[in-house]
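With one protein chain withheld, the remaining protein chains of the complex are depicted in position.
So, chain A:
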Amino acid sequence: MSKIPILINNFCKRNISVTATREGKRNFRKFVIPNKRGSVLHKKKQMTEDREFEIDKRGVRDIGYNLNGRFVIVPEMIPEIIVPNLKDFDLKPYVSYKAADVIQSEFTPSQLFDAVYSKKIVTDFKQGKLDEEGNPIEPSEEESLKPEEAIIRAKQTGSDIF
């Protein structure tokens, strides 16, 4: 039985490949080599500026920026969690099964507009304090607010989504 593989090896094996070559396509593509994975060479290269992949921060946002190779920490970027005093606070983590389901309609921006501005507009109209275009002659604080000023106010909280 052991003589059979030797016999096969002595045959002449010369064939022509008729299948297409796999140019650069590898078997499995969903390999992610985050920070601690990969060979030593790969990890060394990741530490330099000409790294192959971006450093995976895993969802954590930087608290500063890179300047001339140094990392500058910006204290305002460190998140500060503000927790109010929960003494005499009625709402608890769970809701009792006895509570009925509360179904509310959506609170739309137009409803917010009505709540904030509509009363003054109506009183101004009745007293004739609106000019030809309909703008108020004596604008209140909210009515004289410009969009840029509003965005600045929203950003002063430290939120960057505006």
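Here, a residue touches a chain if its C-beta (ideal position, glycine included) is under 8 Å from a C-beta of that chain, and two chains touch if they have at least 3 such contacts; residues count from 1.
Convention: contacts and distances are computed from a predicted model.
Asker: Suppose you had to identify the omitted chain by its UniProt name; would it be "Prolactin", "4-hydroxy-3-methoxy-5-polyprenylbenzoate decarboxylase", "Large ribosomal subunit protein uL24m" or "Phospholipid-transporting ATPase"?
Answerer: "Large ribosomal subunit protein uL24m"
Asker: Of the residues A:32, A:47, A:67 or A:86, I need the one that contacts the missing chain.
Answerer: A:32
Asker: Quick one: which of A:55, A:72, A:112 or A:137 touches the chain that's been left out?
Answerer: A:112
Asker: At which residues does chain A meet the chain that is not included here?
Answerer: Contact residues on chain A toward the absent chain are 30, 32, 56, 58-59, 82, 84, 90-100, 102, 107, 111-112, 115-116, 142, 152-160, 162.
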